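And now, chain A:
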Amino acid sequence: MSETPAAKPPEEPKGPGLCGQFLKDHGIATTRLPDSCGVETIEIDGAHLEAAMKLLRGSSEIKLDYLVAVSGVDSADTFDSVYQLWSYSNNNELIIKVRVKKTDVVEGQLPLVPSLARFWSAANWHERETYDLVGIRYYGHPYLRRILNVWDWDGHPLRRDYKQLVDALNDKAPGSFR
Partner candidate 1 sequence: MRNGAEILKLGTLTITWWCIIFGAVWIACYLVGVALPMMLSSYDSDMARMTAETLKALTPILSVLVFIPINAMFMVLIERRALAIFTVRLGPNRVGPDGYLQTAADAVKLLFKEDITPHGADAFMFTLAPIVFFAPSIFGAMPLLAAVTNYHELFQIVNLPTGIFFILAASSVPVVGIVMGGWASNNKYSLVGGLRSAAQAISYEIPLVLSLVTICLLAGSLDVVQIAKQQSGGILNWNILGGGALRGLDAALALKFSNSAASLQQLSAMSPEQVIKSSYVEPTMAALGLAAGQESMATIIAVIAVLVLIGATFIAYGLYMTGACAEINRIPFDLPEAESELVSGYNTEYSGIKFAIFFLAEFTNLFIVASIAAVMFLGGGDCPVPAWLGNALGGPQLASVINQVLNPLIQIKLVDPPTLFAAIWVILKVYSIVFFAVLIRGTLPRFRIDQLMDFGWKRLIPLSLIVFLLVVFAREFVNVHVGS
Partner candidate 2 sequence: MATDTEVDLTPRLKTDEMLINMGPQHPATHGVLRLILTLDGEIVRHTEPILGHLHRAQEWQGQNRTWFQYQALIDRVDYLSGMFTSWAMARAAEVVDGCEVPERAEYLRVMVSEMNRITSHLLWLGTYLIDLGAMFGFPFYPFREREKLLELFEEIAGQRMMFNYIRIGGVMRNPKDAWLSKLKKFTEEFPDRVDEYEAIVTENPIFLKRTKGVGILRKELGMDYGITGPSIRASGVNIDLRRTKPYSVYPKLKFDVPVNDRDGDTFDRYIFRIREMRQSNEIIKQCLDMLPQGEISGKKQIAGLRVKAGEGFAAVESPRGTLGCYIISNGSDRAYRIKWRNPSFCNLSILPELLKNHPIADVMAIFGSIDVILPDVDR
């Protein structure tokens, strides 16, 4: 259960893709990750996320104006915040990842990623959900509260080290069903 994704076969580092080049032109550094199933995937530093998103959304040629989803992933040594970007008007696609190293996270605190909810309403509930389930704190979010679980829930269920609450309502151990 706690296996990490198998290491990818090392790919040749390609040059920046369409969106990576566009961001580079506007002075935002990105790292190109291996394409996920043919979709350009870039890693970006949290500090530049908001600026990059504004650029990508506003530009007329890229026009990635459709934020499909924000996901949180508890990877082997990082917490990833993954943004799927599409466009309403053309066929561009982009996946942006913001990675926070687990070693950088202060003990007892949550990893921090800037929030997009202030200027992109679609991000609002997705970020709340990711905060709820994976435990990534989106700073600058107007209303960052748990959305699916009750408000004073302990822990973040989709973390690999989550210990399930056992009580009168739910006392069978996970996996006992199978």
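Here is how the candidates were picked: all candidates are chains of the complex that A comes from, given by their letters.
Basically, a contact is a pair of C-beta atoms (placed from the backbone, for glycine too) under 8 Å apart; a residue touches a chain by one contact, two chains touch by 3 or more; residues count from 1.
Quick caveat, the model's predicted, so the values are computed rather than measured.
Checked against 1 or 2, the single candidate touching chain A in this complex is 2. Looking at the complex, you find that chain A touches candidate 2 at residues 1, 3-6, 8, 36-37, 39, 65-69, 71, 73-74, 82, 84, 88, 91, 95, 120-122, 124-126, 129, 133, 146-150, 157-158, 174-175, 178.
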